[in-house]
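Working notes, beginning with the structure itself.
With one protein chain withheld, the remaining protein chains of the complex are depicted in position.
Read from first to last, the chains carry the letters A and B; within each, the first residue is number 1.
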Amino acid sequence: MAGKAVGPVRRSFAPWTDPASKPFIEFRKVTKRFGDFVAVDDLSLIIYEREFFALLGPSGCGKTTLMRMVAGFEGPTEGQVLLDGQDLAGVPPYRRPTNMMFQSYALFPHMTVEANIGFGLKQDRMAKGEIDARVEEMLSLVKLTPFAKRKPHQLSGGQRQRVALARSLAKWPKVLLLDEPLGALDKKLREETQFELTDLQQKLGLTFVIVTHDQEEAMTVADRIAVMNQGRIVQIATPSEIYEQPNSRYVADFIGDINVLEGRIASTGNGVVRLECIGTGATVEVDQDLTAAPGDTAWFAIRPEKISISLDRPQNGTINAVEGEVWDIGYLGDVSVYHVRLPTGATMKATVTNRSRLVERPITWEDKVWLTWTRDGGVILTK
Amino acid sequence: MADPLATVETKAPPAPARQGSGRWLVLIVPYLWLLIFFAAPFLIVFKISLSTAAMAIPPYTPVFDLAQGFVGLVRGIQEFAVDNYLWLVSDDLYIRAYLSSLWIAAISTFLTLLVAYPLAYGMARAPKGWQPTLVMLVILPFWTSFLIRVYSWIGILKKEGLLNQLLLYVGAIDQPLTILNTNWAVYIGIVYSYLPFMVLPLYAALERLDDTLLEAASDLGSPPSRAFWQITFPLSLPGVIAGCFLVFIPVTGEFVIPDLLGGTGTLMIGKTLWTEFFNNRDWPLASAVAVILLFLLIIPIVLFQNMEQKRAERER
Partner (left out) sequence: MIRRFSFFNLTSVTLGFAFLYLPIVLLVIYSFNESRLVTVWGGWSTKWYGELFRNEALMDAAWVTLRVALLSATVATILGTLAAIALVRFGRFRGRTLFSGMIYAPLVMPDVITGLSLLLLFVAMGFARGFWTILLAHITFSTCFVAIVVQSRLVTFDRTLEEAALDLGCPPLKTFFLITLPIILPGVVAGWMLAFTLSLDDLVIASFVTGPGATTLPMRIYSQVRLGVTPEINAVCTILIGIVTVGVIAASIITKRQEVERRRAERMAMATP
């Protein structure tokens, strides 16, 4: 991740770092209750124009409710939702410049692909010739031109997904809302479509908001991700920040695989934190600025791919290193995941890239091994 | 990709390869029963419609004498006469009765649809927890006697009945209306008695309607009133059609309602058939009336049956 000029223009797109940027979608202290249940809890959030924004969280965390408030299917119990500076309160869904791609696609079963895509345009009383031209354009955009006359039930899952996408894009909405758009597709198709989506978003220059519970999907497509839990936002950041610098155990655990070791702060200051992990018998030293007092409980979080595994005892003593025994090996093809049992009974995971074609690995079951990591490999979390 | 439309033909699961022959009893017993008591009688009706009335028991000739075997059969056929049909076509009373039956059935089917649609729609949009109770409430009157339900309207629609008393009381009218023994009473009776037959298929179709389709329509700029005609109504059409068949076909041959609520001017073929049979004891003519009625209804019946069978196969 060294060279700054490697990536396309995309890299430099970061309106959230510029205080002069104008908010496009803004939630101001929004609360939404359904009876006793609080779906969204005093939440404020700004999304910028042309951004691809992901709302990520487990089911019931309020992410769908948040999106439905933008579309107009729900109104906030308290607070305001603004789009391009205009308060959306009282504006019904059919008058909002937003369109949604539904999780179930919600294709009208009695209409052809063409009629589905043209439906929104017809509502705006657009001239027939213009509608036809736009539908044609959308069909070729999603590569469905030969299927124009079919009904939804005559299409495969992937084709239906693309009809739904074309239908929600046909009106050039100011904001496109995507509710778990790829959930119903199989893995390979999903990966392909993820790239198509980002491509499309950059080409069209629209604002996309996606709701998903799939962290990989969020990381692939989004400029920024908001990780949500119980109606609140836990962290908003770019995908790499979310992955490398989670601000809490919740985020660390939700995104990807991670080892979390509990311990007590031994010392802080000078950009170095020292943590004693009694449960795992490790002493951890991390380059990090942290406001915490010695004796406080804290957690060391480190991703398996940032741990090295070796049969030899490390030279620089027992800091950032633990000894253990290989308990299990998960062979995934590209990498192998080693589950290492520590003397205290805890286990840690380390992944090793399989660089050779040897079927016999140098490290195998019941081997005594050392796990080591660097001072910038993990992060210390206080919540 | 296989054309999903083509799968309708192959949808029925293939019969399992090897099973006991006792399995076929499951089919044969009801099959034979229906053949004997439902299908065969139609042939007999047709045969008797070609006979002539007679003062005898049974009151028609020829009677097949099966004891005479084949000869009896041939002699019977030789004596067949199409007189009854000629009679039916020549007397415009019968033709008018047929036309008027179809007309009354069409109007009352439409009225039933008008009354049933808002009710079914309200039920389908009601809170989920309420819905089983509401369905139950629609079916409940169906369990009480049809005759009683028709009869209860006599007391309401009479000249000195409750409806007139109410209207006079609130001052909407100053002369009691004559409703009973007119076609209006027949319409009211039919709408009332056949309402559940219309409501239930409509409800089934509307209840299946996915809410997100309406949300999608709204999201794409269609206000609720327009979305109803664009989405809800077209998707409820199977229910509308099934309900209309369930009302139209039996109403065409309805006897009880026009007899109890209708007047002398109410011409319905079910009443005509009843009169020919019970009052005039002309069995062959009644049979001919029935054959022509069946002939008129055969197309809607076949359409209805095809539709139901397709639906049953889709659900499998």
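One rule holds in what follows: a residue touches a chain if its C-beta (ideal position, glycine included) is under 8 Å from a C-beta of that chain, and two chains touch if they have at least 3 such contacts.
Because the structure is predicted, anything quoted here is derived from the model rather than measured.
Peer 1: Tell me which residue among B:94, B:121 or B:187 touches the hidden chain in the full complex.
Peer 2: Candidates B:94, B:121 or B:187; residue touching the omitted chain: B:121.
Peer 1: May I ask you to list the residues on subunit B that touch the chain which is not drawn?
Peer 2: Spelled out for subunit B, the touching residues are 12-15, 19-20, 22-23, 26-27, 29-31, 33-42, 44-45, 48, 58, 64, 115-116, 118-119, 121-123, 125-128, 134, 136-138, 140-149, 151-156, 158, 160-162, 165, 192, 195, 199, 211, 245-246, 249-250, 252-256, 260, 270, 273-274, 277-278, 283, 286-287, 290, 293-294, 297, 300-302, 304-305, 308-309, 312, 315-316.
Operating definition for what follows: only the chains that are shown with their structure count from here on.
Peer 1: Whole-Å distance, subunit A centre to subunit B centre, using C-alpha means?
Peer 2: Computed from C-alpha means, the inter-chain centre distance equals 58 Å.
Peer 1: Using the touch definition from the top, list the residues of subunit B that touch subunit A in their complex.
Peer 2: 1, 3-5, 210, 212-213, 215-223, 226, 230-231, 234-235
Peer 1: Would you tell me which residues of subunit A are touching subunit B in their complex?
Peer 2: 71-73, 92-96, 98-100, 102, 104, 106, 108-110, 119-120, 123-124, 153-154, 156, 167-168, 171
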